[in-house]
Structures are given as structure tokens and as C-alpha cells.
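All protein chains but one are shown in place.
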Amino acid sequence: MCWAYTSRIIRHKLAREGKQLDSPEMALAKMMDVGFKSVAVQSLHTIPGEEYHDLYRNAKRFARMAGGLYRVRIGDPLLAKNEDLIRVTEAIIRHLPKQRKKNEAVVLMGHGTEHAANAFYPAMAYYLQRRDPNIFVGTVEGAPTIKDIKAALLAKKIKKVYLMPFMSVAGDHARNDMAGDEKDSWKSILTLAGITCVPILKGMASYDDIADIWVDHLKTIYTQKYHKDKR
Amino acid sequence: MCWAYTSRIIRHKLAREGKQLDSPEMALAKMMDVGFKSVAVQSLHTIPGEEYHDLYRNAKRFARMAGGLYRVRIGDPLLAKNEDLIRVTEAIIRHLPKQRKKNEAVVLMGHGTEHAANAFYPAMAYYLQRRDPNIFVGTVEGAPTIKDIKAALLAKKIKKVYLMPFMSVAGDHARNDMAGDEKDSWKSILTLAGITCVPILKGMASYDDIADIWVDHLKTIYTQKYHKDKR
Amino acid sequence: MCWAYTSRIIRHKLAREGKQLDSPEMALAKMMDVGFKSVAVQSLHTIPGEEYHDLYRNAKRFARMAGGLYRVRIGDPLLAKNEDLIRVTEAIIRHLPKQRKKNEAVVLMGHGTEHAANAFYPAMAYYLQRRDPNIFVGTVEGAPTIKDIKAALLAKKIKKVYLMPFMSVAGDHARNDMAGDEKDSWKSILTLAGITCVPILKGMASYDDIADIWVDHLKTIYTQKYHKDKR
Partner (left out) sequence: MCWAYTSRIIRHKLAREGKQLDSPEMALAKMMDVGFKSVAVQSLHTIPGEEYHDLYRNAKRFARMAGGLYRVRIGDPLLAKNEDLIRVTEAIIRHLPKQRKKNEAVVLMGHGTEHAANAFYPAMAYYLQRRDPNIFVGTVEGAPTIKDIKAALLAKKIKKVYLMPFMSVAGDHARNDMAGDEKDSWKSILTLAGITCVPILKGMASYDDIADIWVDHLKTIYTQKYHKDKR
């Protein structure tokens, strides 16, 4: 079992703090050297976007190397199959702030991307709103945007929102872009529009029933029978 | 300029009628023989699902062949970027049946898939319902299912629906699974639930402003500057 | 069973004469369309040089295509394993011109290449000279050159040589570069050096025991058990 970090920025930042972390490629090259033949790589991404595909592509390169890994499987990110959307929807419904009243909204902040996988954010919104029409999903770098969300909140005359990061951890984006005091943070934008904001700084991976989905994706590839065509 | 059919079933069926059609691989091998160096392949798929990825994967194989095509680009299917979802939403809104009243629903039938790209159907539903809450998107083989749609229609006490195929052409699925008289067709299921059905047998590619999206995707790859990393 | 021509020049020349020939890629794409899953491709090259590797590389691309060939094996050219060098040596010894006297030389003309596989020509020369020191191997585009051969013949005071193409067919190179009347043909060069030349216009594939080697290479891949790593 071994942890690797896909983000070079994070790796080099932690290296300066004395923590040496492997990139996925370094981890795979080491496993190959040790003599492993079959490796299961679990992505901790939220959607199958560019970063997930980069990990997939690079890890798969190792499955074709001479004298090396014979089988490299990559687990789905949090959201891939339709059942993942359903499971995440149900988990989020369970973790809505206890104190929230029905006419108060919940706004989830996803990362967003120009990649086609951005479709998972409106898809997520669709399933959440089927359960509760006052739950919204916006993104920092994709769509829907905070502008879209603000317009929808105002149209529904929402007075108070709970802001939750729809990311594995409550990191930089959650603390600054979502809950920061800068004037372009979501909190600032909505506050300025007359909406009271309550940020909740807890990442998706902190909820056991959501973390379970990633773990189940690992179990799926780990127990998968070998099929010549899908190694 | 050359047409190729990805579906072996369709190719062999048309061959029996005397029409010889190339598979994408045959078309690409011929172009390679003729001496083409750069080829733009436009997918006519609706979503970037398994079939799109198969086409992508196979076509890309030709970009690495000796003495052959140097550059093979594959255009996005109808839905990929977020702006595609928006454009298709606006086009569908424009093409809603004239005679439809506000309290009557429109149900779009997509193909659906177990592939992650199924997320485009709920994403599409999200954008359409932002414009008109009585528009629904269901799928034959993925989610949402007709069962989901029926429940939603009944919950909203809808009495009449217009059924539209959300596929490039109004083929087998539209005529049979959507509008057929078999008891498991969508028309039969909804009629049995007391909802009047009006099927519209017109595929998405028949609407000029939707066909334009595919054409624009071709233009995008066709005019793309060569970039060493993205050939 | 299907024939394909790797050379675009030959294909297009024959096309002008009304004979439509497939490139290997077209043949493979058609086999894929028909529904073949496993294909054995037999190279008719003499050495594993650039052309052989191009064929290998392109044919292998088809083994990874979606919905296509599952297994594509490519047979060795005439010369690959050491036993091929031995078999060809013995066959050539059997086919030396009957009328040739011991102090007359035999000069084989190979194609030659800048590719590393040019080593097969001096290797061939080594094995032939172990059997008969008056057999020489030269090449048109690689090494040894006709200049090398001429020097060796003069050093050994050879008065007469039999020129034989060391190519599958006695085509352009044999008729012109070897046996032509142009002043830079091998015949002209050696004649000018006072050596009588007797060209034999018969390609290697015309000798049954040499053709058998290619056929055996096809048998080898055809009967090979499937091994997950070597498809």
C-alpha cells in the first residue's frame, strides 16, 4: 500500500517541509522495481476530468512496460457511474446542516473544469434538486458559476445559505474562494446580494459514507477478475 | 470528404441492400493510402460515451502509423463542453411543439449508457428544467429511467406529454421504444398511467441549429493550429 | 487469406494497370469489419529493417482497436533468428550455378539499409564464406558496397563472377543496378575491372527451399499458443 500525490505543487511544497512524497509515476516505478505485477490505483478525484485522465493515462503506460507491471487498474473517481451520483446525493442529504430551515439554501462549491466532465456538476445539481429544490451546485472554474447561483437564489428570494465545499478536502478553494473575505469570494458576493452566508469547512472525504464510495471503487477494481482485454 | 459508419450492424445491413459503406478504420486506411497526412474525424454521437471513445481510440491509432496520417483529430460529439449543453438547451426550447400548453410536459428520450458519460442526461435535464420545469429527460438504457420520469409526471399531475427522441436520428429506438405500441414502450407505459402521449418522430440532427453544433465542432478541429502535444 | 502490398509506389502503379491492391492497413481494416479476431501477417521482407518494422508497428496498432482484431501476429522476415541465416546459407550453397568453377566467385546483391538490420548482410557473408570463401555479399544502399566487393575480388584475383540478387524477387534492382548496361551497374563496374560477369535473374522467393523459410515463419506464428503478454 502506498500513497502518491498527483499534484506537483503539493509535492514540492511538502518537500520543502521535509516530507518526501512520491508522484504516481515514482510510486509505480518503485513497485515495478520491487517486483509487483498487478497494481490497483485509486483516484481520489471528484470527477473524471483532466487530472483523472492524466493519472489514468500515465498509470496505464506502466502496464505495457517490459519486465514490469502486468496489470494496472485505475479506480473511478467519486463520480462516474450513475449510481455514484445517487449515492452522493443521498449522503449529502444526510449531511445537510441540522439547523438549516427548509427555506434556507445549501450551495455546494465544486471545482469545475473546461473538460467534458464538468457535466457532473449540473448532473449532481439535477439529482440534489429532485430531493430538495433549495440545494444548488456551483463551480469555481466551470459551470454553473456563482453568478448563475446568485441569480437563482435571488429569484427564489432565499435569505440564508449554507456554503459547503464539494471537493475531497476543504483546502485553499474552500477557505478562500468559498469562505474568504476577499470581495470575489462566494461569501462576499452573496453577502453583498443580501444573503446571509454560513460556510461549512468540511471536505467530502470527511464524511464516512462518501469516503466509502471511493473505497468501494477501489474494491471493485481490486476484486475484478482478470480479463485479457481490460488489463 | 468521406462518410463512414461506426456501427457494424448498420454497415452489414446496408451491404445486403447493395450499399457498401466503410467503417471508420477502412476510411482512414484508404485516406492513408491516397496520401492524406492530416484528417479531421467528426463524431455524430450525442454524448462522449463508449462508442465515441472507441471511435476516438481507433482513429488515433492511425496518427501513429508509419508512412501514414500524421495528424488525426476527432471532433466532439453533440454534448461535451458546457456551452454545448447551453446551446442544445436553447435549441430545444425553440423547437418545443407549438401547440403545447404550459402545463403539458415534454419528455426527451436519450439512449443512455452505463458509461460515465450518462451524466450528460441529468445535466441536460438540469439545464432544460432551469428554463422550463416541465421538460424531462429520460433514457432507454441508462438513467433517468422511464420509471423515474413517470413518477415525476404523476407527482406533478401532468395529463399530456410530447415525446421527442434525444438522438441524432428518429430510428429504431424512437419508433419502437418511444412511440411503439408494444406494452413496454414509453407511449404505452405513460398512456397506461393516464397520460396522453404525442410522439414527435424527428431526430436532433433534423434541427438546423442543433446540426450546427456538430458542424461547429468539426470547424473547431479543422481550424485548430497544430500543437505538437495534441496531434 | 489475403494479399496486401506494403509499397505505395507498387500499389499505385498496379492501380493504373487496373489491379486494385490493398495496403496492409486496408486489408486489416477490412478483416476487422468482416469480424476476424485473430490475424497472422507474414512479412515477405528479407531483413527486419525499416520496412519490416513499419509493417510490424502498423499491424500491431490494429490489435488494440476497440471492437476489432484481438490478436495480430507478424511473422519474421526471411532472416531473423540465427537458424534462418544457416538455412539460407545452405539453400544458397545448393543453388550455386552448376557451371561455376571453384575459383570463380558468386556475388549476391542485397538491398542494404542505414537501419541496424544491415548487419544481416555481413552476417550472411560470414556464414557463406565459412562454406565457400569465394561467395560475397554486397548491397545497393548499405554495406558492404560494390567497391568493397570489387577490392576483395581483385585481391583474390577472381576472373569471373556470377551475380545473383539477394532479394525476394528479381525486380528493378536486379535488372538495372545489378545486371544493367548503365556504367554504374555492378556488371559494368566489375567488367571494367576485368572481371567477366554472368547475371542470374532469379529472386530468392523462386527457390522452394528459401520460400519455405517464409512459410515456416508464418506457420510459427499461426500455431503459436496465445500468451497474454505476446499478443
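Each chain gets a letter, A, B and C, in the order it is written, and its residues are counted from 1.
Throughout what follows, a residue touches a chain if its C-beta (ideal position, glycine included) is under 8 Å from a C-beta of that chain, and two chains touch if they have at least 3 such contacts.
What you see is a predicted model, and the numbers here were worked out from it, not measured in a lab.
K.L.:
Out of A:19, A:64, A:94 or A:147, which is the one that touches the chain we can't see?
P.N.:
The single option touching the absent chain is A:64.
K.L.:
Per the definition of touch given earlier, which of C:15, C:116 or C:193 contacts the omitted chain?
P.N.:
Per the contact definition at the top, the residue touching the missing chain is C:116.
K.L.:
On subunit A, where is the contact patch with the chain that was removed from view?
P.N.:
So the residues of subunit A touching the missing chain come out as 8, 11, 23, 25-26, 28-30, 32-33, 35, 53-54, 57-58, 61-62, 64-68.
K.L.:
Tell me which stretches of subunit C touch the chain missing from the display.
P.N.:
48, 76, 79-82, 85, 114, 116-123, 125-127, 129-130, 142-143, 152
To be clear about the criterion, only the chains that are shown with their structure count from here on.
K.L.:
Rotation angle, subunit A onto subunit C: superpose the C-alpha atoms of these two copies and give the value as a multiple of 5 degrees.
P.N.:
That rotation is 180 degrees, given to the nearest 5.
K.L.:
Could the interface between the copies subunit A and subunit B be described as same, meaning over half of its residue numbers are common to both, or is it different?
P.N.:
same
K.L.:
In angstrom, rounded to a whole number, how far apart do the mean CA points of subunit B and subunit C lie?
P.N.:
51
K.L.:
Would you kindly tell me how far, in whole Å, the mean C-alpha position of subunit C lies from that of subunit A?
P.N.:
About 58 Å, centre to centre.
K.L.:
Subunit B: which residues touch two or more other chains?
P.N.:
Touching at least two other chains: none.
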